[in-house]
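Other chains dropped; remaining ones untouched in position.
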Amino acid sequence: MDTRELLENIKNGTISIEEGERILRRQPFEDLGYAKLDTHRKMRSGFPEVIFCSGKADPFLVEIFGRLLEEEGEAFGTRASEHQYELLREKFPQVQYDTVSRIIKVEKPGKKRIGRIAVCTAGTADIPVAEEASQTAEYFGSNVDRIYDVGVAGIHRLLAHLDVVQEANCIVAVAGMEGALASVLGGLVDKPVIAVPTSVGYGASMGGLSALLTMINSCANGIAVVNIDNGYGAGYIATQINRMAGGSGE
Amino acid sequence: MDTRELLENIKNGTISIEEGERILRRQPFEDLGYAKLDTHRKMRSGFPEVIFCSGKADPFLVEIFGRLLEEEGEAFGTRASEHQYELLREKFPQVQYDTVSRIIKVEKPGKKRIGRIAVCTAGTADIPVAEEASQTAEYFGSNVDRIYDVGVAGIHRLLAHLDVVQEANCIVAVAGMEGALASVLGGLVDKPVIAVPTSVGYGASMGGLSALLTMINSCANGIAVVNIDNGYGAGYIATQINRMAGGSGE
Amino acid sequence: MDTRELLENIKNGTISIEEGERILRRQPFEDLGYAKLDTHRKMRSGFPEVIFCSGKADPFLVEIFGRLLEEEGEAFGTRASEHQYELLREKFPQVQYDTVSRIIKVEKPGKKRIGRIAVCTAGTADIPVAEEASQTAEYFGSNVDRIYDVGVAGIHRLLAHLDVVQEANCIVAVAGMEGALASVLGGLVDKPVIAVPTSVGYGASMGGLSALLTMINSCANGIAVVNIDNGYGAGYIATQINRMAGGSGE
């Protein structure tokens, strides 16, 4: 029984006011159809459900991937292993797997992309995280410029691509080790910088915590930080920001 | 000598090509007028310079405040003490000081504000940081809705203001202690959530680090984090995002 | 307009079903009277609102204390300073202040207490936190046995009071430094032990974090931990547990 039905029953006397009051108090959420609305909102907003594959049991992964594919006509999973790719390919031969980003997907052809996001990395070892961000943003409909290996230890490499960076609606800065790239980018652009610390490094990098602290403490304006190695999260919020600008991207 | 002068001198032969090449290589930045351009860019983009008052020596603060006031017609400082207010008021009697946010400013009358940012706090003790964020965003030209004391320990308080939150272009979530507010907000809205951990709490809150970790590890999408108590930083990036949406706000 | 009014208006046609559906979807919470219910629930359950005084501005503290006193006939604040006591005493001369626990209150006379909670401390320096726990539990209607200064460095002191401890429905273990008291208690009783690490100590006690870790890692069964110095929280949950047993306490 959904809200409308309830109210109709109130009106026609099938349900008393006291009973209606009780129902609304006890189960305000499912009766209001929240879960369904949620699904609708996602589809409307262009953020379809995404699967975090790591650690998912085989049958569960196949089922959820299949259900999403059926409902949305496409499906997208992050942190997928080679094994999971083999598994899904058996049942969905059209599935695509990228060994760098570890993204597995079936994507609708001809999707339009808008705006422009610049995804920068400090080193080549940060590229897997950056690709997770880039491909997530692309799947969600953003144009992405990849500017990799422009770490601050050779600042001229970054400066050489300044125009591309400055034209983006949002910049994603992916860096491990000392993580200083975000600060430099924050000082060079007027747009929000989403900083992604990576677990790249050794010794006192402490699995990315040092880079995280660097980014959180940045003295530049317009920087906010997501979790270590969270390329997906950066691609998501960058897309939210990019959509606001609403440009066609080229 | 700025870039144009240099090129004119090259063209008219006052400066030889070799000499021009040398100048450009040695001092590419000031000759290109970077510092000045920077000021121009700031004025164009609506982000005038801001003063971090904490720890500034008295004469330095008076001088820099005065210079900004002269150049921009307004001036804005964060983390100002009562003493600094007394100091500035002597010379600039029109200065305004807010003891809650510790913001000190002279603001141009009649500035237009656009869009809409929702600033939420978990408790009343988070309000000083939230006010730093709110007033920063307002100074930079954003409309702000304040939704304070809606922490997750009484989730109905937040849900009661859901419509206001959902209409904002960007949400600022200010919370200390366990910092769970950001996650709940992230699950309720489609817009970017800028999370601000605060140093509110005691014991294992470790000066805000616990709240910071909570927010960084959030399982919700669309959340990015700034430094502990960094209301200014949140107001800045929220304004960047709000400007993209470009709405008039009413 | 509360839920009942809405449903009556639906029934009598003042509000259309479509409009009712819209209202319920947009503002499900305040219309459902959540905030009010919350207050009712608190009164029913015997957990009246409590004030965390630390950091509250003077006028705000006076106002909230007065409002609670008016509504509930009693009021209870934790972490109150001497200054706050002076402040409140001016307006509410009947207010009582305990310098050890820093609890400030006006309590209804003749309140009945039930059950039995044992509050143990490792040392004498832990007593302020223990008193916050004890007096909180008493205010909420529990009988409390205080067994102080029975730390594990002299285990016989604790063993000498074993019968009192074993008769309680819930034991609160308050300890700083190495915090081992909770483990020993957990091995000696059949009832839940609520462990409260305190910031007592120096050097590597790290403001109570060491005691917190000790307690969380306890190899004994039936132990759960609250925040450092959080006597109030321990008194609250101990009362929840004590009420379940429901005994009269003597």
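Per-chain residue numbering starts at 1, and chain names A, B and C are given in the order in which the chains are listed.
To be clear about the criterion, a residue touches a chain if its C-beta (ideal position, glycine included) is under 8 Å from a C-beta of that chain, and two chains touch if they have at least 3 such contacts.
On a predicted model such as this, the values are computed, not experimentally measured, just so you know.
Engineer: Fill in the total copies of the single sequence across the complete complex, 3 being in place.
Structural biologist: Every protein chain is the same sequence, and the full complex holds 8 of them.
Criterion: only the chains that are shown with their structure count from here on.
Engineer: Once you've mapped the touching chain pairs, tell me: line, ring, star, complete or other?
Structural biologist: The chain contacts form a complete graph, every chain touching every other.
Engineer: Are the interface residues of subunit A and subunit C largely the same numbers on each copy, more than half shared, or largely different?
Structural biologist: Same, since most residue numbers here occur in both copies.
Engineer: Determine how many degrees of rotation, between 0 and 180 and to the nearest 5, align the Cα atoms of subunit B with the equivalent atoms in subunit C.
Structural biologist: 90
Engineer: Which whole number of Å gives the spacing of the CA centres of subunit A and subunit B?
Structural biologist: From the centre of subunit A to the centre of subunit B is 25 Å.
Engineer: Roughly how far is subunit A from subunit C, centre to centre by C-alpha average, rounded to an integer in Å?
Structural biologist: Centre-to-centre distance between subunit A and subunit C: 41 Å.
Engineer: Counting only residues that touch at least two other chains, what does the list for subunit C look like?
Structural biologist: If we look for residues of subunit C contacting two or more partner chains, we find 28-29.
Engineer: Considering the complex alone, what residue numbers of subunit C touch subunit B?
Structural biologist: 26-30, 34-35, 38, 55, 60, 197, 199, 207-209, 212, 227-230
Engineer: Which residues of subunit B touch subunit A in the complex?
Structural biologist: Listed in rising order, the residues of subunit B that touch subunit A are 41, 45, 47, 169, 190-192, 194-195, 212, 216-218, 221-228, 233-234, 236-237, 240-241, 244-246.
Engineer: Considering the complex alone, what residue numbers of subunit C touch subunit A?
Structural biologist: Counting only subunit C, the residues touching subunit A are 3-4, 7-8, 10-11, 13, 17, 20-21, 24-25, 28-29, 32-33, 37.
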